[in-house]
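Here's the structure we're looking at; comments come further down.
Of the protein chains in this complex, one is absent; all others appear in place.
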Amino acid sequence: MTVNVGVIGVGMIGQDHIRRLTHVLSGARVAAVTDADMERAQTVADGLPGAKLHKTGQDLIEDPDVDAVVVASWGPTHEEFVLACIAAGKQVFCEKPLATTREACERILDAEVAAGRRMVMVGFMRRYDDAYRTMKEELAAGTIGAPLMYYSGHRNPSVPPSVTTEGVLVDTCVHDIDVSRWLLDSEVVSTQVFSPRRAGQAADVLQDPLLLMLIMANDVIVNVEAAVNVAYGYDIRGEVLGETGTIELAESSKIIVKREGRYSGRVPADWRERFLRAYDTEFQEWIDAVAAGRSTGPSSWDGYAATLVCDAATEAYRTGAPAPVTMREKPDLYMVGASGDGHAPTGTD
Amino acid sequence: MTVNVGVIGVGMIGQDHIRRLTHVLSGARVAAVTDADMERAQTVADGLPGAKLHKTGQDLIEDPDVDAVVVASWGPTHEEFVLACIAAGKQVFCEKPLATTREACERILDAEVAAGRRMVMVGFMRRYDDAYRTMKEELAAGTIGAPLMYYSGHRNPSVPPSVTTEGVLVDTCVHDIDVSRWLLDSEVVSTQVFSPRRAGQAADVLQDPLLLMLIMANDVIVNVEAAVNVAYGYDIRGEVLGETGTIELAESSKIIVKREGRYSGRVPADWRERFLRAYDTEFQEWIDAVAAGRSTGPSSWDGYAATLVCDAATEAYRTGAPAPVTMREKPDLYMVGASGDGHAPTGTD
Amino acid sequence: MTVNVGVIGVGMIGQDHIRRLTHVLSGARVAAVTDADMERAQTVADGLPGAKLHKTGQDLIEDPDVDAVVVASWGPTHEEFVLACIAAGKQVFCEKPLATTREACERILDAEVAAGRRMVMVGFMRRYDDAYRTMKEELAAGTIGAPLMYYSGHRNPSVPPSVTTEGVLVDTCVHDIDVSRWLLDSEVVSTQVFSPRRAGQAADVLQDPLLLMLIMANDVIVNVEAAVNVAYGYDIRGEVLGETGTIELAESSKIIVKREGRYSGRVPADWRERFLRAYDTEFQEWIDAVAAGRSTGPSSWDGYAATLVCDAATEAYRTGAPAPVTMREKPDLYMVGASGDGHAPTGTD
Partner (left out) sequence: MTVNVGVIGVGMIGQDHIRRLTHVLSGARVAAVTDADMERAQTVADGLPGAKLHKTGQDLIEDPDVDAVVVASWGPTHEEFVLACIAAGKQVFCEKPLATTREACERILDAEVAAGRRMVMVGFMRRYDDAYRTMKEELAAGTIGAPLMYYSGHRNPSVPPSVTTEGVLVDTCVHDIDVSRWLLDSEVVSTQVFSPRRAGQAADVLQDPLLLMLIMANDVIVNVEAAVNVAYGYDIRGEVLGETGTIELAESSKIIVKREGRYSGRVPADWRERFLRAYDTEFQEWIDAVAAGRSTGPSSWDGYAATLVCDAATEAYRTGAPAPVTMREKPDLYMVGASGDGHAPTGTD
């Protein structure tokens, strides 16, 4: 059985998902596309034999030949399309953010709860990365005792001059926030932002690096260090300090080269190189779930939590003081496996 | 376009390829199966909606609904099936060995040369492993100068008691032999086998470990260290000594754990864990090539060379003296990219 | 020329220095000892042919056969002995702390400044550790640009039940504080303390781990993570995030062992194992300086700064709010090389 997927938004990330669905993964095909830029949508559709072109996301969602939907459009449009998918009873994969405001996220939660079943998966791909999965598995095995602190380093080689400090908190740190909630199995109750010495090469308007501290409900403290102009590579670091040990992400270089007085390994150049396979796994698991008539992975609740924590972080940065995170009661729908991904990790480190 | 694949031999490895073609990769389906054990073939076919069951490999190969063939049956049967595929003009993926004797391999070479185009890919999956690909790429980039020596460590946790010393040379070391030819871009001209102190836990009939030395046409010396009862894991090591540097395979652990006085990473438990993704990549590239009407990857020539070197190694072990490897003239058909895999590596280390 | 050293305080650390001066290093001998516990002092003196026993530190300092003094007695006694050494015009090596209060430290500064030359070295041995020295050297070479953040992880396997949270800040974190000032070449202007989830095995009165944040005059933020019951070993971590790269302390294991599914290296068991050689180097450099008629290494100013930052950290812990560090004007005496160690590092990493 092949899942017929409709894709809303065919920019860089949308096109990458189309490539993945078409040439890499098993069990799916792209049945329809649309985009705010119809010309771009047309070009993409032309390259996909048998794929329809729709004028709006709404049309695509309602198309009976579309089994499930990928939302990869501009963030502020996510709410509308996710709600439409829920209304249409179709599984939807929504790139982060789930929605850009607390209220929008809550409307999605309300709709999904009313529907009585999970239909939304949010694209937090780090949960599908082998290294993070193995870290979570090892943590769950209890070999280092309870987690006490978590360090999450997020280093980008560079960002466009348009990126703002708020943008780093909302678009970059959102991955560290989600992975912290998931790894530590606890919600964020408070955030605080510190501003270290600025990198000389950062744009004038940008506080870079940033130190975002998260206090979790279980008292674990998370230090998110975001540095987005490090030049040397795309370097994602993580270490859990547990009661009797630590777990850290290993370097990912495949070979070690010795020359000119050094032994060395490669640091990934960008997020594609680092997380290519996590995206593949994330999508394959979603396709398999859809084919089985269910959702999987990060839920609307996870998307809601991420948006609230990003909001709090933005406030904390503005005020310089700690900003609390206040969430509504967690609906039963998200209770079991809400922060899980619906699939057991495949077990290697 | 979906490639309809027929699978001959549905034992462990055949079933694994069927799972891969059905649930993991893009662009193929299993259209037909057969096996010497018809009951087993029936069970497998029952689990594959739309797949036919054939009584013989010959029938399967001739089936017009079969576009391409995977040969995963017992080694001595390979020649017959590969020749039949060539005769039928169908692309064939043949698990190693290509054939078990020099003469059988040469008959395949003759048939393929007569056909005037490559139709055979041999399953040397290490060429599709990210680490080996990056090693070859780095070597080709010239950053360590010309290769002078290559160390290839092949360590298995254990082998069944039935495995013989010849079996280790032919079935285990064949991967080290192929990867040496490919990495170093040179043929083996001579082999010698040394017998170190035996591991106490090895079966009485088995010389374990073995040291297989290969002299390449370009004078590089390769030391293949095969130890098949190391207990601690499945550990594949490799290091090229070049004129001005070295390249070695890195450890593959995804996380580092600190506890009980040690920091540590995982050694793979078996070949599946170590080479799972190499198999996926190997098959995806074959499917993509077949869909494009061509072959790719390790050729009949590579299969022929591997069989000859294994024969020489076996003789060298028996006599205790160096055994030369004598190959026929290399046909033009295999000249360009004969030891290449038809696809540029994807560029990470 | 042999330097005749008098040792005040012959407890564990004093005896270790005596062993070092007598059996390991070049150019010194222990000429006299004393201790608050005269019986212990007698026992130690008996084992040192030619060494005198003095009833008080004052007597020892005034002994004309004593060229230079090591103060390894209880912290609150340091001020008296250091001042006496300055009065006697003798070089003194004082174990940390220089003195236990701001006022006491300032009296030492006043006396040394009045004397017009440096006579005091404070025992911050990390500055003599090969790894830290290489880190400082690399940082100074500018290969990663200006430092922006520094992470200093201080993990002890366990502490006696008597250790208090204040004790961890004052006795444990003092090393991280000194090394931060030295590495970053900047003073601490503010401190803040955070209390993560407590380790279950920590004593009830102890907040363990602790997160001590230091804001440096040059805006670098330092995160000192002190965890003193980690069980797995004595693990000292450090990483500087610079503008275009990072430098981190490497693991110190001499060998890698592969067994039982893991490759692993050793984590030091305790501070002796980790810093044994740093102590040797520290003392040898002090002896060499004394023989040349000068002081070297961490100065009274460094001891004063460390005491002030520890005081601020203690206050920050008590109040939960940031606590500023206010220092007097830095006397000219400490201007050149005040945070240096008087010897260029020997240049390896």
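Read from first to last, the chains carry the letters A, B and C; within each, the first residue is number 1.
By definition in this document, contacts are C-beta pairs under 8 Å (C-beta built on N, C-alpha and C of every residue); 3 or more make two chains touch, one makes a residue touch a chain.
These numbers come from a predicted model, not from an experiment.
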**Study point:** Displayed chains contacting the withheld chain
**Key:** A, B, C
Check your understanding: Which of B:D63, B:E79, B:E225 or B:E285 sits in contact with the chain that's absent?
Key -> B:E225
Review point. Which one, A:G142, A:G265 or A:P324, makes contact with the chain that was left out?
Key: A:G265
Check your understanding: Thinking of the whole complex, not just what is shown, which of B:M38, B:A88 or B:L148 touches the missing chain?
Key -> B:L148
Point to revise | Chain not shown, touching residues in chain C | key: 22-27, 130-131, 134-135, 138, 143-144, 244-260, 265-266, 268, 273, 277, 284, 288, 348-349
Check your understanding: In the whole complex, what residues of chain A lie against the chain that is missing from view?
Key -> 231-233, 235, 251, 253, 258-267, 269
Point to revise | Residue ranges of chain B at the interface with the undisplayed chain | key: 145-149, 151, 155, 194, 196-201, 209, 211, 213, 216, 218-221, 223, 225, 227, 229-232, 235, 241, 243-246
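Please note the rule applied: only the chains that are shown with their structure count from here on.
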Practice item. Could you grab the centroid distance between chain B and chain C? Build each centroid from C-alpha atoms only and quote it in angstrom. Key: 58
Check your understanding: In angstrom, rounded to a whole number, how far apart do the mean CA points of chain A and chain B lie?
Key -> 37
Practice item. Please compute the C-alpha centroid of chain A, do the same for chain C, then give the distance between them in whole Å. Key: 44
Review point. Going by the touch rule set out above, which residues of chain B reach two or more other chains?
Key: 251, 253, 258-260, 265-266
